[in-house]
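One protein chain omitted, others in place.
We call the chains A, B and C, going by the order they appear; numbering starts again at 1 in every chain.
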Amino acid sequence: MTEIVRLLDTDGTVLDHERHAFPEPERLLEQYRGLVLGRRFNEQANSLVRQGKLAVYPSSRGQEACQIGAAEALREGDWLFPTYRDTVAVVQRGVPPVEALTLLTGDWHCGYDPLAHRVAPQATPLATQLPHAVGVGHAARLRGEDTVVLALCGDGATSEGDFHEALNFAAVFTSPVVFLVQNNKYAISVPLSRQTAAESLADKGIGYGMPAVLVDGNDPAAVTAVLDEAVARAASGNGPTLVEADTYRLEAHTNADDAGRYRSEREVAEWTERDPLPRLRAYLRGTGLLGPAREAELEEAAEELASHVRQGVSALTPPEPGALFTEVYGTATQRLATQAALLDTELHAGAGVR
Amino acid sequence: MTEIVRLLDTDGTVLDHERHAFPEPERLLEQYRGLVLGRRFNEQANSLVRQGKLAVYPSSRGQEACQIGAAEALREGDWLFPTYRDTVAVVQRGVPPVEALTLLTGDWHCGYDPLAHRVAPQATPLATQLPHAVGVGHAARLRGEDTVVLALCGDGATSEGDFHEALNFAAVFTSPVVFLVQNNKYAISVPLSRQTAAESLADKGIGYGMPAVLVDGNDPAAVTAVLDEAVARAASGNGPTLVEADTYRLEAHTNADDAGRYRSEREVAEWTERDPLPRLRAYLRGTGLLGPAREAELEEAAEELASHVRQGVSALTPPEPGALFTEVYGTATQRLATQAALLDTELHAGAGVR
Amino acid sequence: MSAEKLTMAAAINTALRDAMRADDSVLVFGEDVGPLGGVFRVTEGLADSFGAARCFDTPLAESGILGMAIGLAMNGMRPVVEMQFDAFAYPAFEQITSHLAKMRNRTRGALRLPVVVRVPYAGGIGGVEHHCDSSESYYAHTPGLTVLAPATSADAYGLLRAAIEYPDPVIFLEPKKRYFASEETDIRAPVAPIGTAELRRAGRDATLIAYGPSVPVALAAAEQAAAEGRELGVLDLRSLVPLDEHTVTEAVRATGRAVVIAETPGFASVAAELAALIGERCFHHLEAPVRRVTGFDIPYPPPKLERHHLPSIDRILDAVDELQWEYA
Partner (left out) sequence: MSAEKLTMAAAINTALRDAMRADDSVLVFGEDVGPLGGVFRVTEGLADSFGAARCFDTPLAESGILGMAIGLAMNGMRPVVEMQFDAFAYPAFEQITSHLAKMRNRTRGALRLPVVVRVPYAGGIGGVEHHCDSSESYYAHTPGLTVLAPATSADAYGLLRAAIEYPDPVIFLEPKKRYFASEETDIRAPVAPIGTAELRRAGRDATLIAYGPSVPVALAAAEQAAAEGRELGVLDLRSLVPLDEHTVTEAVRATGRAVVIAETPGFASVAAELAALIGERCFHHLEAPVRRVTGFDIPYPPPKLERHHLPSIDRILDAVDELQWEYA
């Protein structure tokens, strides 16, 4: 059975770590900032759902170590391929938070420029983004660039054919892709036992001839160490890595879900014990890097982010209806021109005509 | 690296075999009959192509040990899921040879009754038959039957998403399915190195939590031993097995292919040395079970089969054009009734009207 | 049992329940259909009532689900699978077109596949991308598939029962936005068989032809037109394949004017088929060109813009206005 990489215990004490370099404490302090802000972002998004300002929000509460770890493992010029659950990673990677929420406010399908940020649109159809990641990495390699692509997916998504095809392509083409599976134990209501009969998802690496690592996904230090290695391997031309992060979705799948139907409060409580935030906090307090002043500062930054998101989302104005037609093709077809004209006429006729 | 199971050396001498039971020599004699007839069938089909009586034929020359082994491993009531390349297995399983060739004569898509023979239609879209096999096995299990399903595919097909989904479903549902991958080293022109970066295809078993075996696919004794075990495991409720058979396609992909474009004669010559026929023949001669009289008998049976095929194929009459419409739905739609009437009118108007 | 208020979700749940009770070989499976009862709660309670062998969750893989259903059907079962949302059936497209649709034909009737594929489909629920596709045209275009699109709770019940008993594969399109619309209905009342359209409202001036989510919109438009002095008939197709060509042409011949209404992008769609068919069969009865009021030929819009895309009462009535009444 694949051994799990863990560098910090749940109480923040440092564990033996022979094969993996423990990250610089300063780096972990930076990450802690991300965790605090990410947690606050998740909470803010939840309340925007309650206020009806987001259609839905798939929270990553409990998975923030993966979110921040993924974004922080990448260098400038690297690419991130997120799913619907990875908004915190997207924001950490530099996408303006309100743009990252555009999908969920219902204003447009993707609110940011993927090329400018090297962050692909958040993928909803499961596992479909993984072959794209391979293509992006392959293009870079063809041009001799050392770009690395980090692609995220969930445990459920590993069952899809596209997961298989992407990992296999990456291995065959020695593509610079890090596949990070956030195994949060559920695909909506369906438990991991329905996704695999293997001991771990990392076991799949062998079948692709690809190095695979199982990491404690709630241990920010371990996530960082493992992803650093995988990114370095990819950047140096040694190909892809499969990383399975053992983590847990502390909240329901989305606000529309009722997690009580399929899992126990006890299970949630157990995983709350392994929450990455207090874990890293305890470690950093121990090192002396984190004191009350710094903590207050972070709280403030988190509140600032939250208020920025609140205000930004409230200030959003949906695109003009005409936008429906402008970017379907580079040049509108005769058919679309006719349809755009029809809508335009309707809108100018205005209300009350009938 | 997965070890290969081999019980007979290429010269027919018996090798050490601790973990696998060497099949009864009488059983191997029966298999030898299958090999001889299968080889002759392949040759006959090739010449029918040359005569323009088959549209195409994907020969299994060189892979007959897998073909016969697969068919013979099954018990009454078990199911076989073949591909386009597995006509010899289909015939060995009891499907009348001419019915098995109907796809290739162009008379109809499938010439036999899959339910009567428990042999699925030969699948052309790669790997798509594998999830079907899981469903057939699952249905049997739900009814408490000990049916086993043996599903065939090639090395190329392992790259398809459906391969992944089928193996994963089988493992998760502990389905009584034996997946036999005939790794004949090529997918048309594409070599194995473009299908996987792993050491063996059998390595994929681990990722599914499924036992996997790599077997010398040109060793009829080893194929039999391994498939027997896999079938027994499935029948007793212990779930699926992945079997990779190391073999080689001695002829081109089909008559339409030009194998000289992608592989060397030397490579073919090397594999000809490992041909399953002389190998088993040498062993059987050594045991004394096979003598000149028996060999002559088999030759005769093979010629009889060939002539039966020749005559049967020549005697085939294509279905009436009206058959195009009768089995699209149980009851023809209004649209199809109109179209059938149109064709009927045309056919009755006859030639020379225009 | 007589009429009661029932949502379409409840009607479908009852149909599944009754079918499972009537026939042991009926199996319900897919993603989240087990303990959760489906993301729309359509399979609620089935796992409880019939056990995990009859109603179960699978690994998350639509092609695998469809493929397994095909195998189960090959071996005596009657699988009813759920594709969680319209666009998430696309991974199963090869299984649907190359196997599900063709197996009967391929084997000259020896192998029939009584599989029902339930697809919650179409828009109007404020769903984000990939959750609101009108995918009916892909299926209706594929020979060998029977494609149903109920608009009412009663039809949802009756057609689903008929679909499950059908010897051949059925794509069963459930208009999401009707799931929780509750209506007075007697689900046990007999329902017209698969392949029959139903005139929901008579009207001598023009015929509105709709199905699934567009039927209530068409009825509302007809209601409003009546207030304005025009009598519009509303034909509910119920079944896209087989299409009730006879009833369609009769209804249009009776009025001489037709508007086809559907959420699907119109290009090369079921709506195009209807316009083409009417053009072919009713040519000398038509007083005006057949108009299509469909979704635009664009990807399904984001939630805040979807109302501009969907056929609306106004857009339908505008189309009716343009049916060249000056020539009447």
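We adopt the following convention: a residue touches a chain if its C-beta (ideal position, glycine included) is under 8 Å from a C-beta of that chain, and two chains touch if they have at least 3 such contacts.
Nothing here was measured: the structure is a model prediction, and the numbers come from that model.
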| item | value |
| --- | --- |
| Visible chains that the absent chain touches, using the contact criterion stated earlier | A, B, C |
| Of B:Ile188, B:Ala235 or B:Ala301, the one touching the omitted chain in the full complex | B:Ile188 |
| Selected from C:Glu4, C:Asp48 or C:Glu280 as touching the chain missing from the view | C:Glu280 |
| Options C:Ala101, C:Cys132, C:Val170 or C:Val191, residue touching the unrepresented chain | C:Ala101 |
| Residue ranges of chain B at the interface with the undisplayed chain | 55-56, 103-109, 124-126, 156-157, 159-162, 187-190, 194-196, 256-258, 261-262, 318-319, 321, 323-325, 328, 333, 335-336, 339, 342-343, 346-347, 353-354 |
| Residue numbers in chain A that touch the chain omitted from display | 79, 108-110, 113-116, 120-121, 125, 128, 130-140, 142-143, 147, 161-162, 164-166, 168-169, 172, 319, 323, 326-331, 333-335 |
| Chain not shown, touching residues in chain C | 63, 87, 90-91, 93-94, 97-98, 101-102, 105-106, 129-130, 137-138, 140-141, 143-144, 241, 243, 265, 267-273, 275-281, 283, 286, 288-292, 296-299 |
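Here is the rule we use: only the chains that are shown with their structure count from here on.
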| item | value |
| --- | --- |
| Distance-maximising chain from chain C - centres being C-alpha averages | B |
| Chain A and chain B: spacing of chain centres that average the CA atoms, whole Å | 44 |
| Residue list for chain A, restricted to those that touch at least two other chains | 159-162, 194-196 |
| Chain C, residues touching no fewer than two other chains | 58-59, 61, 63-64, 91 |
